[in-house]
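Some notes on the structure that comes next.
Note that this complex is displayed minus one protein chain, with the remaining chains in position.
Each chain gets a letter, A, B, C and D, in the order it is written, and its residues are counted from 1.
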Amino acid sequence: MDLNSFFLMRHEMILLGIILLLIVAEIIVADNKKSSIVNLALFLFGIHTLAGFFPLPENSLFGGMFRSNNLIHFFKSVLNLGVFILLLQAADWIKEKVVRNGRSTEFFILLFASLLGMYFMISAGDFLMFYIGLELSTLPVAALAAFEIMQRKSSEAGIKLILSAALASGVSLFGISMLYATTGSIYFDQIILGLTETNLSILGFVLFFTGLAFKISLVPFHFWTADVYEGAPISIASYLSVISKGAAVFILMILLFSVLKPLMHIWENLIYGIALATMFTGNLFALRQQNMKRFLAFSSIAQAGFILLGLITGTQLGTTTVVYFVLIYIFSNLAAFGVVQAISLKTGKENMSDYEGLYRTNPKLSLVMMLALFSLAGIPPVAGFFGKFFLFTAAASKGYYLLVFLAVVNVTISLYYYLLVIRAIFLRKGTDPIPFFKNKLYMRLGLIITVLGILILGLYSPLYDYIYQLSAAFK
Amino acid sequence: MNTVLNINNLFLSLIPAEITGVTKMVMIALIYLGIFAVLGLYLVLLERKVAAWFQLRMGPNRVGYRGLLQTMADALKLLSKELTGTVKADKFLYNLAPYFVIVTSLMALGIFPFTKNLQAYDLNIGLFFLIAISSIGVIGVLLGGWSSNNKFSLIGAMRSGVQTISYELSVGLSLLTMVLLTGTLQLSEIVEVQKDGWLIAQGHIPAIIAFMVYMIAGTAETNRAPFDMVEAESELGAGFHTEYSGMKFAYFFLAEFINMFIIAAIGTTVFFGGWLSPFGITESLPWLGVFWFLLKTFLLVFLMMWFRWTFPRLRVDQLLTLEWKYLLPINLVNIVIMAVIVWLNLSIQF
Amino acid sequence: MIPGISLHEILAVTSVLFFIGVYGFITRKNLISVLISVELILNSTVVNFVVINKYLYPDILEGMIFAIFIIAVAAAETALAVAIIINLYRKTSSVDIKETETMKY
Amino acid sequence: MGSEAIIVFFLAGIVLVAGANFLSKLISPKSDNPQKREPYESGMTTIGPTWVQFKVGYYLFAILFLIFDVEVAFLVPWAVVFGKIGTVALLEILIFLAILGLGLAYAWKKGALKWE
């Protein structure tokens, strides 16, 4: 451990420092001044986000357990940005609802701890670090899902999340133990050398895959998703669908493209099937949802299916498109959740029918929602279109035209239910529309950033090229 | 030493080679059962005697010479008592509970080095094993209390649970403090390290703190007064074993005393050099190690009895406060101090 | 390494344990039982790691270390799960799994 | 004697309990009446169910224990090899214990250690 390696873990170190600082703050700050901690946390995390963008050397630590390169740094910064937006959107909720219960700091501590877990997960150089990261990123979220202790739904969400997470990680570990048995190591570098296609290694891979499939909520490991999203506080649903999923996709991609490359034509087929199942299930179930959170849950399941189209390639193009899509997806979904949160905070309404006539009372929010949904659906000129198009390009580059076709059919299906929301907001007048309200500064800031992201990310192409250069690490 | 080996060889020569292993095992099991029974019975007697001594009484003095056979008689009495139990109890768990307490204490007892090489099994993670196995006993208590379907039992069992697990932390941490000095978990090696001075002397101040914490926590872990909220005769009837009678009660009773012995024995092994004689005076006679070991252990046992008849019972909140707000932080700091001492090589070697 | 017991036998046991866990997870009606089933799964993997390490690759203790971490994480998981179950119990006075079905489809 | 000693002691314990139970069954008297089978409650008839809801404090301490006990489990290997590693181990454990201590302080502040 010298200074250099300390820098290599800059993201982790700073975030850990923030967490500890917040715990200290929680201990020493008097109860009636707790709301200042919200500002403190936002401030600290904002600095952390900015600091994350500075370039770092590429290297590995702890004998290869922790490794880092520019793509990983970039992705951590992306996650930071996402969390920062999320915090901005959550700040009002925390100030109005949580501080009173005296648990505002815990929200930040748990959230940051989970983020820390994701850092470790995506920086993992061996399965141990990966596993610890995975769990560290899941467990605090389960606590957060059960955060509204006075509501039964919240507890249910928490228990569902943690039990399914535990099952998935258990199954995944069993798979890892098989991979360990075949290759004799848990280090990625060693595993690449030793991995061959044997029955044991294939079984191990498939079992291992479930763990991440759970986190990305791929079919058939998606059962928890909708319930947890519905029961959990909106910020957490948003966190699960955006940050958590993004990080899991990223590490899955790294693993598939580097460590598990020898098993490529096993996982190609696996992902092909799962991608189809996920897209269709997510979309078809989303059709009938009335609750906005559940709606977005199934929509995010479907989006995960689309992401797999980029994963199936195993090429640099695939890496780029996946990272690019996830980046866009973060902004789009955060915008959608942000609007849901703003409305829920002010009125407590979460159903699609409550949104009827929203445009006439709250045009700005409605437009944000429209942009977000169009971005999710993949309608130009907003960013989502570009993300999806490139994913399809990636899949087509390997000749999966049928898959691309079915995926685009799914885009059409998804457009249907996104339009249902648009219909409620714009087309309907509504018997009891949500009255006009003004958002507070943080929420507005959070929404503005997402809207800027949605509008700019797609059209601004140097970003794509930048990611492409970074992706050279995982060809 | 040689004597022990010779005895061993003598046994081995008496029996056919092909059944050596099994026979040996049975022999050992029998020996330990014997030790177990004798220890259990006479620790009870010792307790009563000590109590009497503190209270300026005679104590048991009718059965046998100065009451030496008193506990034998008690045991017989318990054996011949009717086994009652409520219909509402969860029968399976109710009957299972005694097994837990007895088996764990027997297993813990099994790995002590009474003297050099006189040890049933020299486990390389001995200390760890001891900490682990001693915490299983609480499951028996919990099961017994819960399955009895009796409010007193339930409250007693819950108290026992919270108390045992709390103090287990301190036991573990204070022993780990000493592991820093020894660098091994194997009991025999821990003792060997102390050839240069018992650990309580080697580690001077932190070791003394660790020992004090250990004794307090150990006493609490065995649910003995002043930490006997579990039984708390005056408030809970008899606590978790209210519904147990006859032999079934005796198991809990027995296990409690054996556990006391085990705690003392661990203390002896880790802090006071196990079988080693003070200043190496009897090093030429290894088998005297048994004597030294037992002497030290019984001194510690006496210490624990002394506690019992000196301190008043704590309330639950006091008990938990003591552990979580005093012992645990002290322990955490202590372990760091000890680490610094080891790092700076400040430990005292004779 | 235990003489007389081969790797395959132990792995068979852990596999059985694993599937008992999965089966329990699916069929049990009590949240605590479900939690215990999960612990079974985790424990089977712990044994797997230790045994594979010991039998196949005894030189480097990767599997052992992994096992320790699994235990630690499992403990955290259990602590959290129990906490949430208690909270749920306060609402519903039951730890039955069907109490968690207010949200469906 | 190898590791089978553990099994031997385990079996011995079982034999002891089972044997004594058996012996006791043989020689103990048997009589029955309904009162005898009631749970003991200082001579009163029991009121209400016995398996009642508990103070959450017990679970709180159980969870605290779980966390700290696992930390102890991590300290064990560290303590064993501390002498051989030295400075780095000291630094790392300082960080480890600092975080652990912070956790304890947090629990303290939050009133988790208070028995009401």
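Things worth noting here:
Criterion: a residue touches a chain if its C-beta (ideal position, glycine included) is under 8 Å from a C-beta of that chain, and two chains touch if they have at least 3 such contacts.
Note that in this section contacts and distances are computed from a predicted model.
Looking at the choices "(Fe-S)-binding protein", "Proton-conducting membrane transporter", "Acyl-CoA dehydrogenase family protein" or "NuoM family protein", the name in the UniProt record of the chain not drawn here is "NuoM family protein".
Partners of the chain left out, restricted to shown chains and counted across the full complex, are A.
One of A:Phe66, A:Phe108, A:Phe325 or A:Phe426 touches the chain omitted from the figure, and that residue is A:Phe426. Listed residues A:Phe147, A:Phe208 or A:Tyr464: the one in touch with the omitted chain is A:Tyr464.
Listed residues A:Leu203, A:Ile379, A:Ile448 or A:Ala473: the one in touch with the omitted chain is A:Ile379. In the full complex, subunit A touches the hidden chain at residues 320, 374, 379-381, 385, 389-390, 392-393, 396-397, 399, 401, 404-405, 408-409, 411-412, 415-416, 419, 422-423, 426-427, 461, 464-465, 468.
Everything that follows uses one rule, which is that only the chains that are shown with their structure count from here on.
Counting contacting C-beta pairs between every two chains, the top pair is B-D. Each chain gets one centre point, the mean of its Cα atoms, and the points for subunit C and subunit D are 20 Å apart.
Computed centre separation for the pair subunit A/subunit C is 26 angstrom, with centres defined by C-alpha atoms.
With each centre defined as the average position of its C-alpha atoms, the distance from subunit A to subunit D rounds to 40 Å. Within subunit C, residues 76, 83 each touch two or more of the remaining chains.
The set of subunit A residues that touch two or more partner chains is empty.
Remark: the chains found to touch one another pair up as A-C, A-D, B-D, C-D. Within the complex formed with subunit D, the subunit C residues making contact are 2, 68, 71-72, 75-76, 78-79, 82-83, 86, 93. The residues of subunit B lying in touch with subunit D in their complex are 24-25, 28-29, 32-33, 36, 78-88, 98-99, 102-107, 109-111, 120-121, 123, 128, 146, 148-152, 154, 158, 161-162, 165-166, 168-169, 172-173, 176-177, 179-180, 183-185, 237, 242-243, 246-248, 250-251, 316-317, 320-321, 324-325, 328-329, 332, 335-336, 339-340, 342-343. Against subunit C, the residues of subunit D that register as touching in their complex are 3, 53, 56, 59, 62-63, 66-67, 69-70, 73-74, 77.
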